[in-house]
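All protein chains but one are shown in place.
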Amino acid sequence: MTTQLEKNEPGLMAKAVKEGVFAGLIAFGMFLLFVGIETYQDINNQLVWRTRWGLLAIFVAIAAIGRFLTVGFIKPHLDSRKLAKAKSGVLEISDQKSFFHKHFLKIALLFLVCYPFLAMLIFGRQGSLKYVDNFGIQILIYVMLAWGLNIVVGLAGLLDLGYVAFYAVGAYSYALLSANFGFSFWLLLPLAGILAGFWGIILGFPVLRLRGDYLAIVTLAFGEIIRLVLINWTDVTRGTFGISGIAKASFFGIWSFDVGAANNFNKAWGLPSSSVYYKIFLFYVILALCLLTAYVTIRLRRMPIGRAWEALREDEIACRSLGINTVMTKLTAFATGAMFGGFAGSFFAARQGFVSPESFVFLESAVILAIVVLGGMGSLTGIAIAAVVMVGGTELLREMEFLKHVFGPDFTPELYRMLLFGLAMIIVMLFKPRGFVGSREPTAFLKERKAVSGSFTKEGHG
Amino acid sequence: MEYFIQQLVNGLTLGSIYGLVAIGYTMVYGIIGMINFAHGDIFMLGGFAALIIFLILTSFFVGIPVALLLLVMLIVGMLMTGLWNWTIERIAYRPLRGSFRLAPLITAIGMSIALSNFIQVTQGPRNKPIPQLVTDVYHIGALTISLKQILIVVITAILLAAFWFIVHKTPLGRAQRATEQDRKMAALLGVDVDRTISITFIMGAALAAVAGAMYLMYYGVASFNDGFIPGVKAFTAAVLGGIGSLPGAVLGGLLIGLIESLWSAYFSIAYKDVATFGILAFVLIFKPTGILGRPEVEKV
Partner (left out) sequence: MATGTTMTSNTASNMAGDTLLKVEHLSMKFGGLMAINDFSFEARRGDITALIGPNGAGKTTVFNCITGFYKPTMGMITMRQKNGEEHLLERLPDFDITKKAKVARTFQNIRLFSGLTVLENLLVAQHNVLMKASGFTILGLLGLPAYRTAAADAIEKARYWLEKADLIDRADDPAGDLSYGAQRRLEIARAMCTGPELLCLDEPAAGLNPKESLTLNALLRGIRDEGTSLLLIEHDMSVVMEISDHVVVLEYGQKISDGTPDHVKNDPKVIAAYLGVEDDEVEEIEEKLDKGVIEEGTV
C-alpha cells in the first residue's frame, strides 16, 4: 500500500497544491467583499466601511490549506483504508453488540428520569436551573415536536414545511383560553392538541392531493399565513407584543406553583422558595409527553393505519390499487402530527408564560424538519439523538464564555448559533444523507425481525 | 384612475425584481428538480455586494457618474454571487445529486440559514441604509414615475432578452434544455451535465444579483434577512407562472408584484404578504402547473 502511495506522491502533491491554490482563489473572491470589508454606521448614522484584511486572509488560508490537506492527505488516506478493507474481504459486521448498545433505550430513559436530580446534585439548586430548563426542557420540546413531525414526514412521507403553525395553534389556544376563561393547564393541554389536530384537518384537506415539493411550499405558505394573522389580528392576539402572564401549570390542581397561592408547592413540601422545582415539574411533564408521543407512534406503526402511512410513503398509486383511501390516510397522518405539535405548543406557552409570533417563524419549522431528516426519517432514536446534538450543541454555545478570552471581549458566541446550525445541517447531510439512523424496523415478522436498510426505503412523493 | 395606474407602475417595478429572482428558482427546479431554498439568500448577497461596492466607489471617487456606478455595482454583484452559487452547488448540492430526495432540500435550507447568518455575523444585524442613488422623478398628469422605476423595468427587459437568447439560440442553452428533458440521455449524447448545471446556477445567481442591487436601489436599505420573504415571493411567482417555464417566471413575477401593490393600495398593507401566500396556496391547489406550465400526467 505505502509503496503505491509513495509512487503517486509527486503527482499527488502537485495536484493538492494546485487544488489548494484554486480553493484559496475562490475563497478570496467569495469573501473579498463580505469578510474583507465591514460596513457599519458611524456616529452620524452614516454608513461607512473599513477593511478587515487579516480576517479575509484567515478565511482564504483556511480554504486553501483545508483543500490542500483534503486532496493531498485525507482523501488518499481514506481511499487506501477503503481499499485495504475491500482487500481483506472482511465486512465489519459484528453481531455482538456492546451492553451499552443493547440497552441504550433503557439507559437513556433512566438517565432522563434522574437528570434533574443529578443536575441539582452537581450544580446546586440555582445552578441546575439552566441545565434543567435550557438543556433538559428545551431539548425535550424539540424531541417531541420532531417526533410529531416524524409521523407526517418520516412515516407518511408528506413534506411539511409549516409544522410550526400547529405548534403556534397549540400555544395560542392555551394562552388565549387560559387568559380569557381561566381554564387550567390540564384541561387545555388535550384541548390544544385537539384544536391543532382540527386545524391540521382544515389545512390538510385542500393540500393533500399535491405532491412532494408543492406540498412543502403550500404548507410553508400556510405556516406563514398563520404567523402573519397572529401578528396582524391585534384585537385578539395583541400582535407582536404577544400575550404575557400566561398561567402556570399546576400539579394536577393539587398544588400550585404561583408564589402567592395558599397551596404553593414549595410551601406545602417545606421546600425553600425557588423556581427550580417548577422547572423540574415541567421537565417531567414534557418527558411524559415525549414518552406518550413515542408510545403512540410505536403502537400506530403496528396498526393498519401506521402501515398504510408507510406504504403511502413508498408508493401512493400502489396504495390506491390496494383499496386504501389515500386522502383519509394522509389526513390522519397530518392531523395526528398536528395534534402532537399542539400538545407541545400548549406546554411551551405554560413554560414560557409568554407567547408571541416571534417564536413561530419559518426557521423553527426548518429546524424541526432538519432534526427529523438528520435523525433518519422514521427512527425515533435517531431523531432524539439529532435533537440532542443539534439543539443541545447550539445551546452549548451560549455557555462558551471562555471563547471571549480567545477572540476578545466583543465575541458573542450566541451570534454564531444559527450559522453553525446551518453549516451542521449541510455537513451531516453530506456525510449521512439518510440521517443518523438510516435503517427501519419492520412492524411484523414471520421468523426474525431484520432491520430494513435505508437504501430500500423511499422518502415519499407527496 | 391615476391612483390605480400609479399602483400598476409600482407593481410592475416590484414584479420585475421578483421575476428576475423567480427565473433562478425556475431554472434550477427545471434542470435538477430541486427547490433551491438558498436562492433568496443569493439575492440578499447580491444586494449586499451592491451595497459594499457602492460604499467603496462613492468614498474613493466622489461624484462618480451614476450610470457608471450602477454598472459596476451590477457587474461586480453578478460575478460575486455567481461565484457563490457555483461554490454552493459544488459543495452542498452536487454530492447529493441522485441520492435521497430530501437531502438536497435540507442542505439548501441549511445553506439558507447559514448564508443569512453569515451576513449577520460579518456585516452586523442592523439595517443598512444608503442614500438615494437615482432621484429623478417624472410627472405625467397626476402620475409620478421615478427614473429608478424606469431603470428597473428596462434593465429587467434587457436581461430577459439576453437570457432568452442564451437559452434558445446558443449551444449552451441547448445543452441546458437537453439536460432539463433527460439528464442521463443528455450525458450519453456528450453534454457535460455537471458543467451545464453549474452554469445554470451561475446564471440564476447573476440575475438574482441584479434583482438584489435593484431592490437595494428601490428601497435604499439592505438587511441580512432580506432573503426570506422576497425569496418566497419569487418562488411563488415561479410557481404561479408554471415552474420550469422562463416566460412563466417573469409573468408570475409581474403578477405577484401587481397583486401586492394593488392589495396594499386597496385592502390592507398589513395583510399584503397573506395575500401573496394565499395566492400561492390557491394556485397550487387548483392549478398546480401554473399559468404557463406543462400539465403533468400521472403515470400508472
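Letters A and B name the chains as they come in the text, with residue numbers starting at 1 for each one.
The rule is simple: contacts are C-beta pairs under 8 Å (C-beta built on N, C-alpha and C of every residue); 3 or more make two chains touch, one makes a residue touch a chain.
These figures come from a predicted structure and were not determined experimentally.
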item	value
Selected residue (touches chain absent from view) among A:108, A:179 or A:305	A:305
Contacts of chain A with the absent chain, listed as residue ranges	296, 299-300, 303-305, 307-308, 310-311, 313-315, 317-326, 332, 440, 442-450, 452-453, 455-458
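As a working rule, only the chains that are shown with their structure count from here on.
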item	value
Distance between chain centroids, defined by C-alpha means - chain A, chain B (Å)	29
Residues of chain B touching chain A in the complex	29, 34-35, 45, 48-49, 51-53, 55-56, 59, 76, 79-80, 83-84, 87, 91-92, 95-96, 99-107, 109-115, 117-124, 126, 128-130, 228, 232, 235-236, 239, 270-271, 273-274, 277-278, 280-281, 284-285, 288, 298, 300
Touching residues on chain A, where the partner in the complex is chain B	26, 29-30, 32-35, 37-41, 47-49, 159, 206-207, 209-210, 212-214, 216-218, 220-222, 224-225, 228-229, 231-232, 317, 362-363, 366, 369-370, 373-374, 377, 415-416, 418-419, 421-426, 429-430, 433-434, 459
